[in-house]
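Could you have a look at this structure, given as structure tokens, before my questions?
Every protein chain of the complex appears in place save one, which is left out.
Chains: A, B and C, in written order; residue numbering restarts at 1 for each.
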Amino acid sequence: MSWDLRDLYQETILDHQKHPRGKGALENATHTATGYNPLCGDKVTIQLAVNDGKIDEIRFDGEGCAICMSSASMMTVSLQGQPVSDAEELFQRIQKFLTANDESAAMEDIDTLGDLAALGGVRRLPVRIKCANLPWHTFKSAIQGEQSAKTE
Amino acid sequence: MSWDLRDLYQETILDHQKHPRGKGALENATHTATGYNPLCGDKVTIQLAVNDGKIDEIRFDGEGCAICMSSASMMTVSLQGQPVSDAEELFQRIQKFLTANDESAAMEDIDTLGDLAALGGVRRLPVRIKCANLPWHTFKSAIQGEQSAKTE
Amino acid sequence: MIQELPKISTSLFPKSDFPNLLTAVNGQALAYLDSAASAQKPHAATEATTAFVEHQYANVHRGVHTLSQLATDAYELVRDQVKVVLNAADRNEIIFTKGCTESINLVAQSFARPLLQPGDEILLTELEHHSNIVPWQLAAEASGAKVIAARIHDNGELDLEDFKAKLNSRTKIVAFTHISNALGTILPAKEMTEMAHAFGATVLIDGAQSGPHAAIDVQEIGADFYVLSIHKMYGPTGVGVLYGKLNLLEAMPPYQGGGSMIRSVSFEETTFAELPAKFEAGTPNIAGVVGLGATLDYIAGPNWNRDSWVRRVTEIGNYEAVVREYGVSQLAEIEGLSVYGDAEEMAGIISFTLKTVHPHDLGTILDQHGVAVRAGHHCCQPLMKRLGVPATARASIAAYNDLEDMDRLASAVIAAKEIFA
Partner (left out) sequence: MIQELPKISTSLFPKSDFPNLLTAVNGQALAYLDSAASAQKPHAATEATTAFVEHQYANVHRGVHTLSQLATDAYELVRDQVKVVLNAADRNEIIFTKGCTESINLVAQSFARPLLQPGDEILLTELEHHSNIVPWQLAAEASGAKVIAARIHDNGELDLEDFKAKLNSRTKIVAFTHISNALGTILPAKEMTEMAHAFGATVLIDGAQSGPHAAIDVQEIGADFYVLSIHKMYGPTGVGVLYGKLNLLEAMPPYQGGGSMIRSVSFEETTFAELPAKFEAGTPNIAGVVGLGATLDYIAGPNWNRDSWVRRVTEIGNYEAVVREYGVSQLAEIEGLSVYGDAEEMAGIISFTLKTVHPHDLGTILDQHGVAVRAGHHCCQPLMKRLGVPATARASIAAYNDLEDMDRLASAVIAAKEIFA
């Protein structure tokens, strides 16, 4: 292999996949959205309890590949307790990190991403970027009051 | 040219085209059919007055290329006054002459065809066989009591 | 089914005949196991098509000039060839379309839609590809008819009892796949057609997966319509076949309007051409159809006829069954791996899941090992739901695959398992 699969399936990813954080339903959610990837059938629901511009609680649920599920799990860890504005700013940084054509632009903020940096392996596999991105787009839809999202 | 156009546009053909025999409408027709070649827009109407199994009168009318018009003209000459059975037999011979794959089979009856032998040039040009054949198919339709014919 | 595995050292079709199979993927030799999605193309056919395009090309059916005639002859010759492949009764029963999907839509719109009354039923099966579901749903919606699906058994076999029970006098259309693209199940097409005919229903058979892998005889089956996708038969993209019984096609209104499908046009009245032109509006995929002819020549060899065609595709089907059997036996050793589809009659498809690895991840890992499989719902969402899985990984086998491809598949699956261990 020209490239190591361990770059994609890093320990962090596998750990979040096996031990998902923030998984399950959220009672008293103020925002809910479900995202689909029609290509592979992945499906993620994101629920938020937002109060006074702050994400008090965030949960995900759904069915999907390791990339998608661990991305969702890591997302809940990162966003839990954050102001919405910071969450949206992180969404932007993640977009740049996953999809910027220019490698060095993409890597600019890597140190600020914590565990999320482990998602970087998908940059080499365009078809899998959608998997990593699905939870994020679904979060974005939820916060904007939309009920569904997709990544194509 | 690998092949002489005069083989196709023989004197007989050009003569019938310029001086068509049997052209015009027939009063008291017992059989009428119109044939179309949708490819090129050729259109031929054949009218017959058949009595006691004999073609008392035959006329053609229409619009088309030299091959089609002269074929129609020659046909009226050949069929005028003939028993229907002889006419149908000539139809068969013409089919063989124009369309038999085997050159020697096609040429078998050439001596019995008179002026019609001049149509043989189309054998080299499959797309033009339909032009020569349209009047004949239209005749066949007319005698069978159908009202339209075509050659594709 | 197969008692003893013959030793297979080389594939039935030499890989070297298919340049794309020699492509290195991710630094690995390619084990292409996605032919059910689309098959690779023999170089000989590509070359013959190029020769046509570069020495005989012109538009067809319209011109008196030599190239136009040569092109028309080449195009129409393939219609005769396809007639032989399907054993149709008449060359005018063969309509060229852009694919299986278009063929089914044509029948749904031109045959079914005018026929269907509110309350009428269209009977499908749970195995169907979206292309054999959605066109019927669109026709049903326009006419007030209902779409119904016959159940399958857990092993992927059609539940014939249920199929029979769902047939009734309101059943106007029965449409089913000859071979399941997701599981490989081969359906008893003749028996099902007879059962449907007993209720006066019209039968369409989706031959997307049978075309390249089985001998087809539309007359013996009794099919009213039979459809093919040529890109799955080692041929070019953008070409499909619709076979229809002459009397049905003759009675149907045209599907698309345009050049070539008319007898005469005026703003007041338009009359339509005879078959097959009536259903081939506009300039067809001329080079694609000629390429299909060249592909059939590759498959069956020079001067092939019905007998040698049947012999050859039977040989292909048998060969692929052997490769499949070997592949399944290798995969069976892997703990946590489940193969879906275990009917009596199976074509060269292996659909599977691995307990600890999502099919999508499996697809990526296999790809990094040079093994190309499909991961997903295979355009069969209702079937996935029936099987209770969101997706499967699918290895599909063609005549250019060999036992080594199966070994590569199994060892890549093991590698995937290890990553997630």
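Operating definition for what follows: a residue touches a chain if its C-beta (ideal position, glycine included) is under 8 Å from a C-beta of that chain, and two chains touch if they have at least 3 such contacts.
Every value quoted in this text rests on a predicted model; they were computed, and no experiment measured them.
Looking beyond the chains shown, say which of C:112, C:127, C:149 or C:201 touches the absent one.
Checking each option in C:112, C:127, C:149 or C:201, the one touching the absent chain turns out to be C:149.
Based on the whole complex, identify which of C:11, C:92 or C:105 touches the chain you can't see.
Checking each option in C:11, C:92 or C:105, the one touching the absent chain turns out to be C:105.
Out of C:119, C:257 or C:336, point to the residue that touches the absent chain in the complete complex.
C:257
Quick one: say which of C:20, C:169 or C:219 touches the chain that got left out.
Spelled out, the listed residue whose C-beta touches the missing chain is C:20.
Could you please point out the chain C residues that touch the chain left off the display?
Residue positions of chain C that touch the missing chain: 19-20, 23, 25-26, 30, 32, 34, 37-38, 40-41, 43, 46, 50, 53-59, 62-68, 98-102, 104-105, 108, 124, 129-131, 133-138, 147-149, 229, 231, 236-239, 254, 256-262, 264-267, 270, 281-288, 360, 363-364, 366-367, 372-376, 379, 381-382, 385.
Touching the missing chain, which residues of chain B?
Contacting residues on chain B, toward the hidden partner: 1-3, 5-6, 8-9, 14, 39-43, 63-68, 125, 128, 131.
Please output the residues of chain A touching the missing chain, sorted low to high.
36, 38-40, 126-128, 150, 152
In this text, only the chains that are shown with their structure count from here on.
Going by the touch rule set out above, what shape does the chain contact graph take here: line, ring, star, complete or other?
line
For the chain pairs B-C and A-C, which is connected through the larger number of C-beta pairs in contact?
A-C
With chain centres defined as C-alpha means, what is the inter-centre distance between chain A and chain B in Å?
So the centroids are 78 Å from each other.
How many angstrom between the C-alpha centroids of chain C and chain B?
Each chain reduced to its C-alpha mean, chain B and chain C end up 46 Å apart.
Quick check on chain A: which residues sit in contact with 2+ other chains?
If we look for residues of chain A contacting two or more partner chains, we find none.
Residues of chain C touching 2+ other chains?
Within chain C, no residue touches at least two other chains.
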